[in-house]
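Here the complex is missing a single protein chain, while all its other protein chains stay put.
Up next is chain A:
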Amino acid sequence: MHVRTLTLLTLALLGTAHAAPKKFTGYGSLGIVNGKSGGTYTLPLGDSPQSLFYYGAIDNNLGLISQQLFDGLVEFNLSTYKIEPALAESWTITDGGTVYTFKLRQGVKWSDGQAFNADDVIFTYKNMIMNPESRAGDPGNFKLGGKDVTISKVDNMTVRFTLPRPAPAFLLQQRYFIMPQHKLAKYGQESGAKPGDINSAWPTNVAETEVVGTGPFKLSNYAAGQKVTLVRNPNYWKVDGAGKQLPYLDKLEFLIIRDPQAQVAQFLAGNLDQLNVTGAQFPDLKQKEVAGAPFKVMRSTALFGSPPFVAYNFDAKNAALAKVFSDVRFRRAMQSAVNRERIIDTVYNGLASLPGHGVAPANKAFYANTTRQLGAFSLSDANDALDAMGLKKRNAAGIRLLPSGQPLEIDLTYGTDSAVYPAIATILQSDFAKVGVKVNLKGILSSRLLATGQSGDWEMILHAFGDQPDPELRRPIWQPGGSLYYWHRAPQPAKDGDPANTAKMAPWEKEIYDIFNKAAVEPNAATRKALYTRWQLIFAQNLPVTPIAKPENIGAISTKFGNYVYNLGVIPGYNPVPLIYQK
């Protein structure tokens, strides 16, 4: 049997097994230095949290707060995105990659002083993460090939997962926030509650002392609709390079400000200490910085974040269009008419770069360089390619005619309430018109884009899906037949969980389908990487969707604070805030 033991514990702390704080260090390359304690750091929150219980609502604002209150078993290294110990001090993967045993960190205490142990982990996984009735759980990841992952307690500080088959991305996924059993027991199924009851735990009017976590901060006050105040958790389990207890900050405040312009105003007025900004806001803020304003505007390349793409509906209601859309020659031809450089320059103010195909270029572990396949913007190439595929005839208005005689006229669905979609849509419209393809803009709310995509009632769509460190985490999006692979719905299984209908796939789609199935269970990292490289190349050549640009991350930070690392938002297991200190 192939046994692989991974012990990532690099700290020489084994001698002090009773208290093993994690040394949160090694980020010199990010400009991190040892700081000093004290200070209040104020951040914006886009709206009131819907609940104070992370698994009760999928809500970005709640996520931002929860990220400071709770930790998972593992977390990301802030600069390499590699998985590191968090609440689990070490782990082993045995039995051919099907048994994951997590040894929990000794001496970790909840913010109310109670000891953290294996029961908390099991309680959280059973009642929240693996519970299909919990609104923000993730039960789908605990069913592999139709069989359940099981979790068991080995001893008071050891937890074991047994998988029905190997799943190399399983470790990466275990960044789920762990909740305190001693505070939430009455919502657990062990005490007779219904599985759905867990969603009503910790509503926004809960007593602050009830919300207990292992994270760097603890809840101090919530003023409805105005502010969430967190204070330092004195029991936090991380220390800095000098052994000083983290976090440095005494207080972390979230001001609830709905309007992005109002957020900028509050930042300029000095009421907010940090703000993530868009490419459009960058020049103005940078100018103010150069003129001596007390903040810095920083750019960083992004691994996470959502690069926009344009997709064509292979199953469009108009059969003639559907036939053209599913022809790879058409998608390639139209790619030549996508002026990425202009979009990057004018829409993103130059603060974006060329996109990858399903993997962010910053993702060193998986990215395959597909820049060449993006081609160059050339209207004449697009024209020639469309001519060559037999769309030569044009009507009096110069619009190409389909073989059926109807003009090549496409509705482009995009989100009107976005800073970038409307501008990108107009650029596409004007360039496509120059090659004889008429585009009609059809604006909807961005929040409806996915539902519209999945409904199949569209012809061409401008949308974005987030990048993740491991392609396996985006499998429902990029694997043909996946629940979010909506540009070609035909291969979708009639019932979710069933295997996809491979007969309806194009040969290249079938190959991608197989790649994802293989990579999902492949224990060898190099082989996995090779599989995903192949996928990116097939993606780049066949363009199931046409990626447009990868926006950069831009953050503005008050000069009062040190150790700032860009933080996109809710990425469980990626939290640089404990390192921030007031100068």
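Basically, a residue touches a chain if its C-beta (ideal position, glycine included) is under 8 Å from a C-beta of that chain, and two chains touch if they have at least 3 such contacts; residues count from 1.
Rule of thumb we're sticking to: contacts and distances are computed from a predicted model.
Trainee: Absent chain per UniProt: "L-lactate dehydrogenase complex protein LldF", "Peroxiredoxin", "Peptide ABC transporter permease" or "ANTAR domain-containing protein"?
Mentor: Answer from the UniProt record of the missing subunit chain: "Peptide ABC transporter permease".
Trainee: Quick one: say which of A:Gln189, A:Gln245, A:Gln454 or A:Asn501 touches the chain that got left out.
Mentor: Going through A:Gln189, A:Gln245, A:Gln454 or A:Asn501 one by one, A:Gln454 is the residue touching the chain not shown.
Trainee: Which of these touches the unseen chain: A:Lys227, A:Lys438 or A:Lys560?
Mentor: Going through A:Lys227, A:Lys438 or A:Lys560 one by one, A:Lys227 is the residue touching the chain not shown.
Trainee: Given the contact definition stated above, which residue among A:Lys147, A:Lys244 or A:Arg258 touches the chain not shown here?
Mentor: The missing chain is touched by A:Arg258.
Trainee: Quick one: which of A:Ala269, A:Ala396 or A:Ala503 touches the chain that's been left out?
Mentor: Final answer for the missing-chain contact: A:Ala269.
Trainee: Considering the entire assembly, which residues of chain A contact the chain that has been omitted?
Mentor: Answer for chain A: residues 40, 42, 47, 50-51, 56-59, 132-140, 195-196, 199-200, 203-205, 221, 223-227, 229, 253, 255-259, 261-262, 265-266, 268-271, 445, 447-448, 450-451, 454, 473-474, 476-477, 483-484, 496 touch the chain left out.
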